[in-house]
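Report on the structure given below.
For chain A:
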Amino acid sequence: MPERGNAPGAPHVGLFATCLVDSIRPNVGFAALALLEAAGCKVEVPLQQTCCGQPAFNSGADDAAKPLAKAVIETFEAFDYLVAPSGSCAGMIKAHYPELFADDPAWLPRARALAAKTHELLSFLVDVRGFSPRNVVCKASATYHDSCSGLRELGVKAQPRALLNAVAGLELRPLEGEETCCGFGGTFCVKYSDISNAIVGEKAQNVVATDADLLLGGDLGCLLNMAGKLRRDGASTRVFHTAEILAGMADHAIGEEA
Partner candidate 1 sequence: MSAPAGTFHDRVEKALHDPQLKIALERTTGNARRKRAAAVEAWPEFSAARAAAAAIKDHALAHMAYYLEMFERNALASGAQVHWARDPDEARRIVVEICKAAGAKTVTRSKSMLGEEIGLPHALAEAGLRRVETDLAEHIIQLAGETPSHIIWPAAHRTREDVAKLFDQYHREKPPAHDVVSMVGSARKELRADFFAAEVGISGANFLVAETGAICTITNEGNAELTTTPPRVHIVTAGIEKIVASTEHALQLTRLLVRSATGADLTQYTTFHSGPKRAADRDGPEQFHIVLVDHERTKMLSELPEMLRCLRCGACLNHCVVYRAIGGHAYGGAYPGPMGSVLTPAFDGLQQTRDLPSACTLNGQCKQVCPVDIPLPTMLRHWRSRSWRAGYEPKIAGAAISIWAFVAARPALYQLAQTFALPAMRLFAKAGWISSLPLASGWTAHRDFPKPPRQTFLTMIRKGNRS
Partner candidate 2 sequence: MNAREAIFAAINKARTESGASAAIAAEAQACSEAMKRTLPALDLSDLAALFTARAGAEKVGATLERVAALGELPAAVARYVAANNLAPDFAVQPDPRLRQLDWGALRPGAPLRPDSALAVGIALCGVAETGSLVFHSGSEAPTLYEFLPLHHLVALDAQSLLPRLEDYAVFARDLAVPRNVNLVTGASGTTDIEGVLARGAHGPGRLHIVIFN
């Protein structure tokens, strides 16, 4: 297991990259690593991690979700913190693992213990580490979508804005309906594709109406949904995970080839 950052007394953070970041946008994982180290953490990326089990849990397949949840608990329970660059995966662990193991006396205490030290990346940087990016420049206008799980399950709202306000040259523009769901909803967006399209269509219109260069957010699922719709609609808005901007690693937006 590779380790990075070695300041004495630094908290030992296990980075849960999430399956989407791992497969689709590794840059978010590297940005998260860089930010956590800059915030004084000793970061490890456990290599046996896969997925938090959310798609199964949200499909009602608790029996399929449990082995995945157990694997996450076993992998991360020794760390001081589990940090994930996603409100919905962190929310799954924090809010729903204890629910999933409510009737399992062996696993419930372990699920609760991990839940207590699980954080979404951006809120962890601000609330736990008091971190603020220094000497980061991004000359662009941006608008921000609050992903639902982070917002409502974890209270992520002010933290990303505080971080982005410290980025030189970045102008944040309000988004109409910024707290309204983008229509992703995990498997919802493929199971009920047409409803999802109606919802993300409205979101894309609101994003375009801001005339901002960038659309930012904290959850890759939602960002892929909105980016894919903006692209299909012919909009030129560039879409990034907030961590990529904060880490100064925003060379290529979602869908831009290196």
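Heads up, the rule we're going with is that contacts are C-beta pairs under 8 Å (C-beta built on N, C-alpha and C of every residue); 3 or more make two chains touch, one makes a residue touch a chain; residues count from 1.
Behind the choice of candidates: all candidates are chains of the complex that A comes from, given by their letters.
Here the structure is a predicted model, which is why all the values come from computation and not from measurement.
Asker: Judged by that same contact rule, which candidate in 1 or 2 sits against chain A in the complex?
Answerer: None of the others touch chain A; the one that does is 1.
Asker: In the complex, go through chain A and note every residue touching candidate 1.
Answerer: 2, 17, 19, 21-27, 29-30, 33, 45, 47-51, 53, 55-62, 64-65, 67-68, 71, 99, 148-149, 152-153, 179-181, 183-201, 224-225, 227-229, 231-232, 249, 254-257
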